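Missing here is one protein chain; the remaining ones are kept as they sit in the complex.
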Amino acid sequence: MYPVIAPRIKIDQQRCTTPFACKRCLQICPTAVFSVHETKMVRMEETDKHEPGNYRLVVVYRDKCSACNRCVDACPEGALTVEMPTGGQL
Amino acid sequence: MTATRERQRVVLPKDYTFDLAEEMVDRIKNEFYPHDTVAELAPKVAGKAPAEARRIAEEHFRDYGRRWMDRSLELGNQYRDRAYETLLAAAAKTGEMAFPFIPERFIEIAYLSTQPIYSLPITENTKNAFGYKMVFCDTIENLREQCGDALADQLPCREGCLAAAERAFTANGFDVEVTQDASIIDGDFCQFSVRRKGA
Partner (left out) sequence: MCRMCDSLGGGGTWYLNPKNYSNRMYKLREPGKGPTTQLGNSANAGASENAGSAFARAVEAKANGELETFNGIIAEMNKRALMRPGAQVVPLHEVMDVLDMGMPVAAMMCICRKGTRACEECSLSEYSCMGLGTGMLKWERWPERYRGGVEFLSTKQAKEWVEYWDTKGMMHMLMQEGGDFVGGLCNCDYPDCGPIRQRIDYGLYAQLVKGEYVCFVDWDKCNGCGDCLGRCHYNALKFEATMEKAHIDQFECFGCGLCETACPRDAISYLDRKKIPGLAKVW
């Protein structure tokens, strides 16, 4: 393994509110860097995926991001930005 | 890949309970408290020769074990819980799960109701075999206190456990052989195994 600096992925959580219902970035990412987690787990009921804030999109495998930008294009809310860090020369 | 699925969101009744009913546990406890059954036995064995005392005690516990399990079966079917309902539905659907899980439920009810434990350690519950351990047993403690070590060391109370375990399975239509694999007199716990006959 040699050191490589990975892109930075920013998720605007104000815009990305129902990621488990939307799923576009999660299903389009070639390297599967995202994960979606429920923010609440209630006894005897499923979490409502349409209620804003019940699920949260996170970047779990950032080192796998190639900055192909497919997720950015797929996001209907414009919630994602992917940038190469500046000065990322090793 | 799974698309977004629009279906009714699962919301279950809030009154579902997956635990054993406390009222049932109390009722069995009151009727089959180890202290009380040993207190009934004590005068029957007082002053008897060791072999005779043992015979009387074993008979006493056999009878206790059967009645204890019969009551657990009766009340266990009266006080249902959602885990039991799910088990019955799954057993009906698969045609397989009744052994050992339905009898297991009643064995757990019997021990949890009367012994100082919060859960019963299960050593095996597979297709043809079931086993469990009793580590903290009030019966043997009471037997020592009320009837003395000589009788207690014979472990006549094993007959109660053997009879109860067998009853739990035969009452549910299973032909089984019940054995004791470990004794609390020789070690730290009693262990019983139930094996399906012909399997």
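Letters A and B mark the chains as written, and numbering starts fresh at 1 in each.
The rule we apply is simple: a residue touches a chain if its C-beta (ideal position, glycine included) is under 8 Å from a C-beta of that chain, and two chains touch if they have at least 3 such contacts.
Everything numeric here is computed off the predicted structure, so don't read it as measured data.
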Among displayed chains, the one left out touches A, B
With respect to the chain omitted from the figure, which of A:Gln13, A:Ser35 or A:Asn69 is a touching residue?
-> A:Ser35
Hey, which of B:Ala90, B:Val135 or B:Ile185 is the one touching the hidden chain?
-> B:Ala90
For chain A, enumerate the residues touching the unshown chain of the complex.
-> 1-6, 19-20, 23, 26-27, 31-32, 34-38, 41-47, 58, 60-65, 88, 90
Contacts of chain B with the missing chain: which residues?
-> 1-2, 4-5, 7, 10-12, 16, 18-20, 25, 82-83, 86-87, 89-90, 93-97, 101, 104-105, 108-109, 112, 117-129, 131
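Please note the rule applied: only the chains that are shown with their structure count from here on.
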Indicate the whole-number Å distance between the mean C-alpha point of chain A and the mean C-alpha point of chain B.
-> 51
Given the complex, residues on chain B that touch chain A span 1, 4, 9-14, 16
What does chain A use to touch chain B in their complex?
-> 21-23, 27, 44-46, 48
